[in-house]
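Structure record follows, encoded as structure tokens.
All protein chains of the complex are present and in place, except for one that has been dropped.
Chains here go by letter, A, B and C, matching the order in which they are written, and residues are numbered from 1 within each.
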Amino acid sequence: MTVAVEPAIESSQGSQRARAESSTFAVALDQVVRHYGERVALRQVTLRLEQGRTLAVFGPNGAGKTTLLRMLATLLLPHEGELRVLGHVLPREAHRVRPHVGLLAHEPLLYRDLSGRENLRFYARLYDIEAPEVRIAHLLESTAMTTRSDEPVRNLSRGMAQRIGICRAVLHRPELLLLDEPRAHLDPEAAAMAEPLIGARTGVTRVLVTHEIEHGLAEADHVLGLREGSVLIDAPAAQLDPRDVRALYGAGA
Amino acid sequence: MPALPLDEAGKYVAGAYGVFVALILVYVAIMAAKLQRIEREIQSLTELARERLKERG
Amino acid sequence: MVLITTALALVFFYAPNDADQGFVQKIFYVHVPLAIVALIGFIVAGVLGAMHLRTRDDTWDARSYVAIHMSVIFGVGVLATGAIWARASWGKWWVWDEPTLVSFLIVFLLYATYYPLRYSIDDPQRRARYASVFAITAGAFVPINFIAVRLAESLVHPRVLNQTAGDMPGEMRLTFLVALAGMALLYVTLVKLELTSKNARRQLRRLRKLLEEERSGGAAPPPIATVPAKPH
Partner (left out) sequence: MRAVVAIARKDLLVELRTKESVPAMALFAVTTFVIFHFGLDRDRLEGELAAGVLWVTLLFAAILGINRLFVAEREQGGFDGILMAPIERTSLLIAKSGALIVYLVALELIALPVFALFFIDEGFWEAVPRLAVVMLLADVGLAVVGAMLASIAIHTRARDLLLPILLLPLTVPVVIAAAAATKPLLSIPLDTSGVGKWLAVLALYDLVFGLLAYAVFDFLMED
């Protein structure tokens, strides 16, 4: 933080310029802080992600990756700093952001006692999707889940539930996809099937939390490395070596 | 209100006011204990700060 | 603050001597002001809670908390003196046909759950928010509860204890009003005391953390690589 010495008018112009600039990004964080009680989960994170790009987020457990994702998904409030998603300030304009964000969290966010199709129908109603049955049928087809889509989710394996979860996350054609280890529990074949929905070629802006360093680097345009809530890496993926990322995890580095 | 003889009633009145005074006393005692803890904390923090100053020289 | 407390003590030992009627009735001067102040404290706590939700400023939550805390302590006094009064007047420690006392018990039980609620939420922001919601809800509950209980009791016992209402001799009323004012002042003083001590403790904790953090040397580890994205 630099102290503004220049006249007040000029500094307000400056901040306006900064705001106009940050609104062209799909995701823009400025000095965002989030606590959990006394513990700091994110400390002064500043980040820019352009439309259509993929950001890979690396870091050991407890680094703040999930906190970051939940904040972008409008589920957590930032305690300090400014947070913009798709050009809208959170949390004030969360209602403008929500229709365009899809989250694939650790949990698939499905009701175990309902079938996959019923789950998708429920979320289709919440998002007020046009022609929901066509969309659902198409998604189930592309994840090869059509035959098992009328069974309660509790009967499905973890990987199959994850496939339904992917359908749920992209159901409303989000402009920003938040993916928390999307390939967890998926076999290679299923991961390949999910590629057209959540992969790099969708052209959608993506924030990808992962522990697979090589794969993440290959997918990403930009990389964010977190440890204990601090940003240690903020660089284009092309300029990074897997060893740099591994240093995040290593003791002492 | 049924009139009770004075000595009988006095006991209860005394009891009621006693409860009130006791309540305040207990509260004051608790606050005093807390104040003591705060004082001790200040003491230890002062020492910590003095140490720090010495380290810096 | 010391001044208020001494003035209060004076008022307290002077006032009851003044009005010499009634014997047991003297409990009235401590019991009823305690109850009125406690109830007003509960309602004020609800307003303070609403202020917290509006401003998201934690000091409002702290005020609301301390107001409830003091009202609960006063509430213990109300129930104890009420029981003694009941014993003196009716020969029983507890009577169910005194609607005000019964309502007060229900309100007291409700506010007793405020503590487990606070203690079982870890995140301070969420704790403040939920405690404020509780304070507002319970504050709205106080009058409704009194309406319901009074209606219920008067159904069985049309007899109303009238001396709590306005028509008492001037001397008694004066004493009562002084006692009420004294009690209110006592309440405000104790709330201030508690708030000050809470703040002192919090600031001490912050100071300790600051001093210790400085020793452990720097908060954030050094960056590995930072080349932030720039607009094209």
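Following the convention adopted for this analysis, a contact is a pair of C-beta atoms (placed from the backbone, for glycine too) under 8 Å apart; a residue touches a chain by one contact, two chains touch by 3 or more.
The shown structure was predicted, so the numbers you read here are calculated from the model rather than taken from an experiment.
Taking the full assembly into account, the omitted chain touches A, C. Residue A:99 is the one among A:37, A:60, A:99 or A:196 that touches the chain not shown. Check A:77, A:131, A:144 or A:218 against the missing chain and you find that the one touching it is A:77. In the complete assembly, the contact with the undisplayed chain comes from A:110, out of A:85, A:110 or A:186. Although one chain is not drawn, its touching partners on subunit C can still be listed: residues 53, 106-107, 109-110, 113, 116-117, 120-123, 126, 129-130, 132-134, 136-138, 140-141, 144-145, 147-149, 151-152, 155. One chain of the complex is left out; on subunit A, the residues touching it are 73-77, 91, 95, 98-99, 101, 103, 105, 107, 109-114, 118, 122-123, 125-128, 152, 168.
By our rule, only the chains that are shown with their structure count from here on.
Compare each chain's C-alpha centroid with the centroid of every protein C-alpha atom shown, and the nearest one belongs to C. Averaging Cα atoms per chain gives one point for each, and the point farthest from that of subunit B is the centre of A.
Annotation: 45 Å between the Cα-based centres of subunit A and subunit C. The mean-CA centres of subunit B and subunit C are about 17 angstrom from one another, to the nearest whole unit. Separating the centre of subunit A from that of subunit B, both taken as means of CA atoms, is a distance of 53 Å. Shown for subunit B are the residues in touch with two or more other chains, of which there are none. In subunit C, no residue reaches two or more other chains under the touch definition. For subunit B in complex with subunit C, the residues that touch the partner chain are 1-4, 6, 8-10, 12-13, 15-17, 19-20, 23-24, 27, 31, 34-35, 38, 41-42, 45, 48-49, 52.
The touching residues of subunit C, counted against subunit A in their complex, run 122-125, 219-231.
The touching residues of subunit C, when paired with subunit B in their complex, are 22-27, 30-31, 34, 73, 76-77, 80-81, 84-85, 87-89, 163, 186, 190, 193-194, 197, 200-201, 204, 207-208, 211-212, 214-215.
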